[in-house]
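Of the protein chains in this complex, all but one are displayed in their positions.
Per-chain numbering from 1; labels A and B assigned in written order.
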Amino acid sequence: MRVRSRELPWFAGAILIALVLTAVFAPYLAPQSPTEGDITQKLIPPFGMEGGEAGHPLGTDRFGRDVLSRVIYGSRISLIVSLLAIGLSGTFGTALGLISGYRGGLTDSLLMRCADIGLSLPTILIAVVLVAVSEPSFQNVVLVISFLLWPRFARQIRGETLAVKEQDFVALAVVAGRSSTWIISRHIFPNVVPTLLVISTLQVGYVILLEGTLSFLGVGVPPPNPAWGLMIAEGRGFLATAWWITLFPGLAMLLTVLAVNLMGDWLRDHLDPKLRQVGSRAEAEPATIEPVPEARPRGAAAGADGG
Amino acid sequence: MATPPLLVVEDLKTHFFTRRGVTKAVDGVSFTLHAGETMALVGESGCGKSVTCLSLVRLVPEPAGRIVAGRVLLEGEDLLTKSPGEMRRVRGKKIAMVLQDPMTSLNPALTIGTQVSEVVRLHQKLRGAALRERVLSALRRLRISAADRRLVQYPHQFSGGMRQRVSSAIGLSCEPRLLIADEPTTSLDVTIQAQYLELLKEVQAAAGVAIILVTHDFGIVAAIADRVAVMYAGRIVEMGTTLEVFNNPSHPYTRSLLRCLPDAGLGRQKLVEIGGQPPDLSRLPAGCPFAPRCPERQAICLEQSPPTVSVGNGHLAECWATKPVSSPGSP
Partner (left out) sequence: MIEAFGLKKYFPASSGFAIGASGWVRALDGVSVKVGAGETLGIVGESGSGKTTLAKIILLLERPTAGSLRFDGKDVASFTRDDLARYRRSVQAVFQDPYSSLNPRMRVEHIVAEPLPRNGDMSRAEKSDRVREVLQLVGLRRDSAVLYPHEFSGGQRQRIAIARALVTYPKFIVLDEPVSALDVSIRAQILNLLKGLQEKLGLAYVIISHDLAAARYLATRMAVMYAGKLVETGECDAVYGVPLHPYTEALLSAALPLHPSARRQRIVLRGEVPNPMKPPDGCRFHPRCPKAMERCSNEEPEGREVKPGRFTACHLY
């Protein structure tokens, strides 16, 4: 895939790289502990404002915990939750989508009805109920989000599968004597991967927001974890007075989701399978065809052999 | 012929400017067409025949494409110098187009009555009963039976062949002087194609419209064209009356093409292949574009562009190997 440098998503890419690095190197970057605070240091405003200190550049919350450090560590939670949730639901949803699309018939109808039911569930409500019933924990949040997310993958991948199935090379693989498993894994799946990447990337934003919302509602990642949603919730009572407790995690979330969506858009534009590569044409003419002189034009003849 | 020609195209050049370079889709095309004549533009994909047609009506996709040179004189007026407003009045009224795919030429969400009326209303400024009459007669002219019932039907209720007739009816509804048909029968069944071509000839005889027919099928050319222009790599390499060109193909490309086409009537005569690939229009070699594949290539062909040679009776070929023949009384 040849791409000019000015087309690359610099902004989005930079933010995402920063996010990943922050998450990985959190312990080295965060000036203070994210979970332990000095209660005597509570509600200090960000540096540069009246009462602010260099030691707490973004201020402290009501327990005296450093906001900057919490935001930094919070990136880990957002990243890990989204990766796990997407990994789980993506794998499950893709597998179901592939099978459903390829087999068609009753299997397809049944699976897609399940997916439809899944899609029509009021997400937040169900999430709240499920987590409240089971008790807030890291694993449960991941599981619940995965449970809500798989139908999106399944439906989209099924659609792509149907399209790929129409291609002649699938019928020819059957004529070649190949099993369904082979065809799905070697023919359909690789052609479905670009769509999968795009969906996954676009869902990351949604997952982060969802996790944030759940944490905000108190049914997500439990305190004292520095989840961004939790921080926003905790700052609710202080919006007028200590607005920085809510603002900074909110900004972090905004930037991340924005970057992820931009990246997803870019991927979708560039992984469009309709873009056919006519790069260097293989010099594949044999000696059996009328000999042509060295002066023949080299390089691609764009689409010249079309119908 | 003493009557002035309807259409005169002089040295038309249309290039596409992309990051990869300049693609010379049309590179110096000239021809004339008289009223009531059918001229076929023949060539393979990429030869520039479709872009030539788009250039005539100035619908070349911009900004990548641009007509960089030439004149297109319709009844004496140069279309390339007209304003967008003036061109809009020309399209539909003086020049109409019928395209290859009848599925996408018609709007699936509108009845065909609406679609035909749209054009008539725009150019003829008719309303009410007069409009309806005109629409019905346009449909009937293309032998669409039960036209009054079909006015309220949608494109999907028509077969491919009928849809093509509807498209053509739309094109012909305002009595244009010139009809450009770009591969109108390629997606139709062979017997439906025969129907359509008959119809086209009938309509032409009745209305005196000139037709430019773009095709890759020499069979169609032989069947209905009065004159034919063979295109290769953006240029017309041979042009003349159909009979002349078939009887005496004067360009190696034309000869090669005619020899490599299977003919249902002639059985299993061996097909002589044309080696190599069609050229890359953004990297054309010096000299004749067909030279690399030409079985009669000489040294000069690879260096210099061949001259236009007259082989008599208005039959022209662009080739170093063709010997000029002057017929008595011709220029």
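As a convention for this text, contacts are C-beta pairs under 8 Å (C-beta built on N, C-alpha and C of every residue); 3 or more make two chains touch, one makes a residue touch a chain.
Predicted model only: the values in this text are computed from it and were never measured.
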Hidden partner chain, touching residue among A:L110, A:A132 or A:A171: A:A171
Residue of B:L79, B:A138 or B:M162 in touch with the missing chain, whole complex considered: B:M162
Touch with the omitted chain, as defined above, among B:F17, B:Y154 or B:F246: B:F246
Contact residue for the chain not shown (choose from B:P5, B:P252 or B:P278): B:P278
Subunit A residues that touch the omitted chain in the full complex: 166-169, 171-178, 186-187, 190-191, 273, 276-286, 288-289, 301, 304-307
Interface with the undisplayed chain - residues on subunit B: 44-45, 159-162, 189-195, 198, 216-220, 222-223, 242-243, 246, 256-258, 260-268, 270-274, 277-278
